[in-house]
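Before anything else, here's the structure in question.
Every protein chain except one is present and positioned as in the full complex.
And now, chain A:
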Amino acid sequence: MAEPTVRVSGTVLASLMFQHLNSDSDVEGLVLGEGRIEEQVTISDSQADHIHIEETYNVQKHIACHRLNTLYSSTGDLNMEAVQKMLVDNKRESVIGWYRQRRNTEQQMTLREKLIHENLKNVLSNPHMIFLLLTPSKVTPSGSTHRMEYSAFISRSRRFVNVPILITNLGLLEQLAYWKVSTSCSAAGYSLTMKKHGSRFFSSDGLLKEVKEVNSMNESLQVELQKSCRDVEESERLVEALQAEVSSLRRRLKEKQQKEATEEPEPVRSSDQRNVRLQESVSSLSCCPLFCSQTLNLQGFPLPDVSTATQVNADSPPANRNRKRPREEPMGGDRKRRRS
């Protein structure tokens, strides 16, 4: 549900009061400014999202009628010619309502004011018109104390709702949250300055340039982060696959071991066969005259041992074809020797 508020600067209010003070009658006129409707979404863990609509009407200026009852007839019908004449240098769109000041009366809209308000809404095609009512009165009979009451009214389905007025002086003290938009200002000098220097700070859509840059950087960071996330994901998947494979192999090995344990023991020959091979290899080496030799010639080359050679021929199995032949060193080759 929309909660409208009307904001009037201290200057404008003082100007209104000054106008009435210098008049010996009721006064009225048009109110210029800006109306804004914002939608605020409050996200909470405990309840569903709450959408809150705020209507704010900033009163920036007023145009006084020089004489009462010039804008309308006795039944509240508007005189458009007179309205246009009043708005000579101002845009029709900037009219957000009208005002009236009457002394010593109630803070309620009168019959004619309600009729005028409805007609003004229709004529200016603005359903969000506001009506400011200021009612100064004398509090004490001697006139030592006077009171100025002010309020705003807005029409909702032909019912008039009282809207609170907030006076904005230098700033709003109750503003605790961040400002969503800057305070509006209609001063010509301000507009000129903003026009001159604005392009250095603001982009074409009205946002601060730095904000745009930061947003771009943030987007790039997001892209890189996503890339890294993808890489991590892939490696994780690979690790997962390898782990699965290892687990599978271990499982198969275990099964195989279990299977072997339950079957008959294998003949020793197999291991003996393996041992025989080792034995053959060792025997081959040990039977090698050069291996067992303890004699070296003058060149340092071992001399074959005759006894070992004959023993080998007697009881060793046939020589392994894979046995390597000792490398024959060429005479006077790369072999390093120490000359004494």
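The rule is simple: a contact is a pair of C-beta atoms (placed from the backbone, for glycine too) under 8 Å apart; a residue touches a chain by one contact, two chains touch by 3 or more; residues count from 1.
As a working rule, contacts and distances are computed from a predicted model.
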Pick from "BRISC and BRCA1-A complex member 2", "High-affinity nitrate transporter", "NADPH:adrenodoxin oxidoreductase, mitochondrial" or "Partitioning defective 6 homolog beta" the UniProt protein name of the chain that isn't shown here.
"BRISC and BRCA1-A complex member 2"
Which of A:14, A:37 or A:68 touches the chain that is not shown?
A:68
Touching the hidden chain, out of A:66, A:159 or A:195, is A:159
Only one of A:36, A:61 or A:103 touches the unshown chain, namely A:103
Among A:13, A:95, A:115 or A:152, which one is in touch with the chain left out?
A:115
Where chain A meets the left-out chain, the residues are 21, 24-26, 67-69, 74-76, 102-106, 108-115, 138, 143, 158-160
